[in-house]
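Quick notes on the structure that follows.
Right after this comes chain A.
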Amino acid sequence: MDWTILIYKTIFLFIILLVTLLVAMYSTYGERKVAAFMQDRRGPNRAGPFGLLQPLADGVKMFMKEEIIPLSANRVLFILGPSIAMTTALLTGVVIPWGGIITIGGREFSLQIADLNIGILYVFAMVSIGVYGIMIGGWASNNKYALYGAIRAASQMISYELAMGMSIVALVITTGSLSLHEIVAQQHGMNWNIFYQPLGFLIFLTCAFAETNRAPFDLPECETELVGGYHTEYSSMKLGFYLFAEYINMFISSAVIATLYFGGYNMPFIDQLGLPQNVVTLLGTMFFFLKIFGMIFLFMWIRWTLPRFRYDQLMNLGWKGLIPLAIFNILATGIYYYFTELS
Partner candidate 1 sequence: MFKINAERNKFVVKILSDNFSEAIVQQEVILDMLCITVTKEAINPFLLFLRDNNELKYDFLTTLCGMHYPEIDQLGVVYHLHSLTNNHYIRVKTATELSNPVLPTATNIWPSANWMERETFDFFGIQFQGHPNLVRILNVDDMTAFPLRKDFPLEDQTREDKDDSMFGR
Partner candidate 2 sequence: MIFLFFLLSAVMVVSALFVVFSKNPVNNVIYLIVCFIAMAGHYILLNAQFLAVVHLIVYTGAIMVLFLFVIMLLNLNKAIIPQKSKTTRIMAVITGGLFFLVLLAATRQTFEILPRYPFTSTIGLVKEIGKTLFNDFLLPFEMSSVLFISAMVGAVMFGKKDDAV
């Protein structure tokens, strides 16, 4: 193994980690501002200019708060829950292509940590492990509300994973590859997959909402029914981990959506400008982040607009609505490619 590559990968890993955390941190701020603006309010504006230090204040406060582990709770699992949630949320970032190729000193570095040839499946696996964080935490609290939240989370995530997987199958038929890098490369120019897979995109988007427990699918923690859901008993930084994991998940799923359906770091009409490679890459990364922020905004926008589903309606939508649609989508895609390949 080449040492420069190794060092580069390590540094890049840390950068991605930092960026993820930073974005997640400021998503909390963004969420509050977006909510405020949609509700004709101003939102946090006391901590620092425009309230920009708000996430910092929240973080410091949570760190300094007393940790309570209920006597009746299972101590190990109680701590394990948020850790799993946080870890799995962070792990997904490694396969996402954050940008093209950058050349430093004649060497080419790819702005992707690991180009797995089964990148999508990896993302999928991490998402499916993520549910443990919520389940274990909710169960270990030994609180009825938390247990309800945990059970809801588990069944919701299992159900929506299916539809999500199927929408990806259709996408894979279109792209012919499971590698995120290749999928992005194929969407060069304006060949974005959303134009080829609009239905798949809708299904994937819906499932992404469900998998990240965001409204209108925020049943595991819905405040008015289950108080805090799975994190009812959590205080201090363990709560912070849970809240944080939600935003990290949101960021990562936005990134995945942007990669899969919106061409990743591809910028339309960039080729015509004839810019140097590095500049193109940087611009592409910036554009990618722009897309991600757009998606995050969509997440928030929907959260502050829609009422939430009821548990059985959510299940109905998943099993009777999205899965048949996804199967139909696979069939339609398959038939289309069958005939176009023939000709």
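With respect to how the candidates were assembled, all candidates are chains of the complex that A comes from, given by their letters.
In this section, a contact is a pair of C-beta atoms (placed from the backbone, for glycine too) under 8 Å apart; a residue touches a chain by one contact, two chains touch by 3 or more; residues count from 1.
Model, not experiment: these values are computed from the prediction.
Novice: Name the candidate, out of 1 or 2, that touches chain A somewhere in the complex.
Specialist: Looking at which candidate touches chain A, I get 2.
Novice: Residue numbers of chain A touching candidate 2 in their complex, please.
Specialist: 74, 77, 80, 116-118, 121-122, 124-125, 127-129, 131-132, 135-136, 139, 147, 150-151, 154-155, 157-158, 161, 178
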